[in-house]
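What follows is a structure written as structure tokens; I'll ask about it next.
Left out: one protein chain. Kept in place: all the others.
Right, chain A next:
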């Protein structure tokens, strides 16, 4: 359980994080979503006691992270995979981590195996690809079997195998009842992995709801229709009060409707239809809709979130 309350971080004139409040619940993958520079990393750094909040608090298991005696046993975190000494071997990096929290040496080998580092563990980190560094960071995060996991953009730099591995890992960790917070700007990725989404833009909370709610709440159904007589159909749709626009010469897009309605209308107008399809709003669209008007949603959403 992570509780963020009124978290604010100001760098000079820039308000990087602005009065952010949300909870991260156990047993779910919570996606922390926002464009670059939205304040995701800064928020995570404050959660982990790296940066001092200008105001507000972030508690893990009810306590500030910086007060923990054995943090690795409670919170495993991967922030920047490049933030390691490149001259040390992966295994030695994990050994240092293990010593700090009194973790037995055999866990180091288990974590190496779990993260799929294999023989690379003996090599110096400077020779690692970004993907290998991500795996090393995840190995460190899982070292002491923590109940809370915080990953900042873990997909970055991974190949397809790695991405699939991360997805499975996040799912398993959440299914075991752990609290999992994953930040990303890859919206399609979050659509696949996250149960809940905390969306921020310019440091402010935009939405805090389940992924389904966000998709349903914003993803009004659209219909695309292709026809050789797009002019009469467009006129007919607009006459019936639909919001419709032309995509190209032979294709129209109709908002807030279903394929049945558009098909029936075309039939009534005796317009030949070549193709008719409902378009599911992707998170991408929902997200753009949210972030482009974030002040309005910021005030409006909290009631919907519980």
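Keep in mind that, in the parts below, a residue touches a chain if its C-beta (ideal position, glycine included) is under 8 Å from a C-beta of that chain, and two chains touch if they have at least 3 such contacts; residues count from 1.
Here is the rule we use: contacts and distances are computed from a predicted model.
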| item | value |
| --- | --- |
| "ABC transporter permease", "Sarcosine oxidase subunit delta", "PPM-type phosphatase domain-containing protein" or "LrgB family protein" - which is the UniProt name of the missing chain | "ABC transporter permease" |
| Touching residue (missing chain; options A:61, A:192 or A:253) | A:61 |
| Which residue of A:140, A:190, A:234 or A:252 touches the chain not shown here | A:140 |
| Candidate in contact with the missing chain, chosen from A:8, A:21 or A:110 | A:110 |
| In chain A, positions touching the absent partner | 11, 45, 48-52, 61, 65-74, 77, 79-80, 82-89, 92-93, 95-97, 99-102, 110-111, 113-114, 140, 142, 144-147, 172-173, 176-178 |
